[in-house]
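The complex is shown incomplete by one protein chain, all other protein chains being positioned as in the whole.
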Amino acid sequence: MRNPKYKIMGVTAAVAMATGAYVVAQTPVSLTIVSWGGAYTESQVRAYHNPWMEENPHVSISNDDGSANALAGLRAQSQAGNISWDLVDMLPSDAQLACDEGIIMPIDHDEMLASAPDGTPASEDFLPGSLGECFIPQIVYSTVVAYNTEMFPEDNQPNSIDDFFNVEDFPGRRALQDRPGVNLEWALYADGVHPDDIYDVLETPEGQDRAFAKLDTIKDHLIFWTEGAQSPQLLADQEVAFSTGYNGRIFDASEVEGQPFEIIWDGQVVEWDGWVVPYGPNIDAVMDYLYWATDTQRLADQAKYISYGPARASSAPLVGDHADLGIDMNEHMPTNPDNYFSPILLDNDFWTDYGDELRERFANWMLQ
Amino acid sequence: MQQSASEASPNDHMRDGKLVTADGRPLKASLKTAERRRKIIAFAFVSPLLLFLIVSFIVPIGQMMWRSVDNPTIINTLPRTLEAMQDWDGQDVPDEPVFAALREDLAIAQENRRVGPLAVRLNYEISAARGAFTRTARTVADMEPPYKEQFLDAHRLWGNPDIYQIIKREGRPLTASYYVAATDRRYAADGSIEMRAEHQRIYMNLFGRTFAMSAVILVLTMLLGFPIAFWMAHLPMRYANLLMIMVLLPFWTSLLVRTTSWIVLLQQQGVINSSLVNLGIIDTGNRLSLMYNMTGTIIAMTHILLPFMVLPLYSVMKTIPPSYLRAARSLGANNWTAFWRVYVPQTLPGIGAGGVLVFIISIGYYITPALVGGQSGRMISNMIAYHMQTSLNWGLAAALGSMLLISVLILYWAYNKLVGADIKLG
Partner (left out) sequence: MALPTYAGPLERFWYYAFRFICCLIFFFLIAPIIIMVPLSFNAQPYFTFTTEMLTLNPEGFSLRWYEQLFSSSQWMRSIRNSLFIGVFSTIIATTLGTLAALGLSRSEMPYKGLIMGLLISPMIVPLIISAAGMFFFYSSVNLAGTFPGVILAHAVLGTPFVVITVTATLVGFDNSLTKASASLGADPITTFRKVQMPLILPGVVSGALFAFITSFDEIVIVLFLASVEQRTIPREMWSGIREQISPTILAVASLLVLISIMLLTTLELLRRRSERLRGLSPG
């Protein structure tokens, strides 16, 4: 059963939309929403924040691009008992940690979120495995290797993770993110491990050595990035020929800004990203917003602005053209079958268990 | 009071052979009171700032250093387990009573949402602890005695005696483990402390590199700073002041501005590379990698810290009478000998002051290495920031920070010995 309050809310919104009139004047609420910045925040602003503020003039939303340090921020704020963030966009692994620490709200997905238009409850509509105890998935994104087409002759363009590791035939610097996650997976994949077996191999000390040994082969050609926006920047400046990056950012740079980038979909590493709710002062306003912002249509809308796949099954058919460019967004979705031929599914349990140790080893490896 | 004493004539104010003031108190005591009063007044002027700094600066830093040894999580979350473990032999996986206690602790912790911090804390000591604790804790509510088997089934880590040794070792209010980690050491199976495997040593290397890079920057600022300070010190005042402005302008320009300008200059599509390509010195495929590596950090930091070397050098050189050099030369020394044996030794206080200043500032530098340093150009501060903001291992960040702070304080102490407490600005 759904909470009647949200139902009423939905009705009110519907009435307001239908009549174009605002029924009640409400006290102003200012929400601080934390996200990843750059093109990603932009897509949320256009798909969610702006329409919501238009319908609810008493709500104003300010954006904080603190997601990269979200867990630290949440911890510090809850320790101080002064929560200034109302809604935070974060990765499921961090969300689980925050949830275990009790600093974010547990979510009853069927109760708090909208059902699909055909009545399928939220818990079944969201893609399998995406829901977390305190986590509301929003998108499927993937980490991919991209390259600057101008850096290679036309008849010799790379198209696989193997090529990324092949510095003989594809010379030039490469940029990796400065953490082990995704990189070690690719090293094993390039070393011949099947995507489904990667984490079994990586669990063993030999497997870890193997991954680092593979990375050693391109070590002299590597530089490292920290934040998502840096990878397209490095490619655009031709600081590097290849860079790993989030597919949405690369899309934004190549399609919107017209940069000569191409994505290698081979071995794309697929993960979720979504919302968590801290115990802030405006929980009611946040839940109203969330109920609406995570419904089928809204998730599909976000794909008009950035090439991340909606986390609801019911949203997929609604994905249409890019809002500004008019190109069909379906072919840029990580989940499009043409792109989804050899995906690696990021295993958060693995990284929960081995993350600290491998992060240290990776940090050390980078320094040497 | 002092005045009343000095105005008094000795004749009226002698009692029992002692000087007394007009009101009859012994002069010595009276002077002492006056002295104390003046001390109190002087102190009263200083105390607002002193109090302000103690509350908002000294205490926070002290608290941060405290975090490097503070260890409340395990002892507070697993009290029953620790109690039950007192009889444990420390070798094999413990017996049922320990698991019963552990189950109870975890059930309570799960209720109060205390499992997360505990799991995070233990994962610093052993991989997979985070998963073992969070996942097992979700199931303990449904467990029935005996518990041991169910624990062993829940996660493979429970079959590893190491985890119990760690709980026992770290189940105390204070810990040394952050310092053990910060010095690239670890606990061996028998509880002794040993160095980590080569590929796991990070922090001492990084300290070493931070010091090495600071030393390179120090030498570069000396090499560049000495000639221009010398030149300025020997030019007529009017020209020297003009040149001084050229030293002070970078000094007063925002750090972010200077760092930005180095990015503009050094990047692959930047001014230096493009000029070299346009001049035909290099071709466009071989643009130099000047940024996102150690070269970038060193170039930018040398530029940023050069004024800190020039200013003290200049002020010392100003005080060296030019007649010394002339005297040496008239006594037969050639130019070089005169310069090297007579002039340079007199500039040593300036070199020392500038050098320590540059060195102190550069070993704690954060912004420039973070922006232009890439990986190889990072310094210990960047690692502290990483543990503060990304890995969230605040204990380790505090341990590294304390080590850095102590290095800086030792250097500062040496600086004081060298030049006295006078820090000059501009």
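So that you can tell them apart, the chains are marked A and B in the order they are listed, and the count of residues begins at 1 in each.
Note that in this section contacts are C-beta pairs under 8 Å (C-beta built on N, C-alpha and C of every residue); 3 or more make two chains touch, one makes a residue touch a chain.
Note that the structure is a prediction, hence the values are computed from the model and not measured.
Novice: Write down which of B:Ala29, B:Ile61 or B:Leu348 is the residue touching the left-out chain.
Specialist: Candidates B:Ala29, B:Ile61 or B:Leu348; residue touching the omitted chain: B:Ile61.
Novice: What chain A residues would touch the chain not displayed?
Specialist: Considering the whole complex, chain A reaches the absent chain at 32, 37-38, 62-66, 76-77, 79-82, 84, 226-227, 229-230, 233.
Novice: For review purposes, identify every residue of chain B that touches the missing chain, sorted by number.
Specialist: Residues of chain B in contact with the hidden chain: 3, 35, 38-39, 41-50, 52-54, 56-64, 67, 224, 227-228, 231, 234-235, 241, 243, 245-250, 252-265, 267, 269-271, 274, 303, 306-307, 335, 360, 363-367, 371, 381, 384-385, 388-389, 394, 397-398, 401, 404-405, 408-409, 412, 421, 423-426.
Just so we're on the same page, only the chains that are shown with their structure count from here on.
Novice: Report the inter-centroid distance (CA atoms only) between chain A and chain B in whole Å.
Specialist: Comparing mean C-alpha positions, chain B is 35 Å from chain A.
Novice: Quick check: in the complex, which residue numbers of chain A touch chain B?
Specialist: Those in contact with chain B are residues 68-69, 71-72, 75, 96-102, 173, 178, 212, 223-224, 237-239, 349, 352-357, 359-361, 363-368.
Novice: Can you list the chain B residues touching chain A in their complex?
Specialist: Per the stated touch rule, the residues are 112-117, 119-120, 123-124, 127-128, 130-132, 134, 199-202, 205-206, 209, 267-269, 287, 289, 291-293, 374-376, 378, 383, 386, 388-393.
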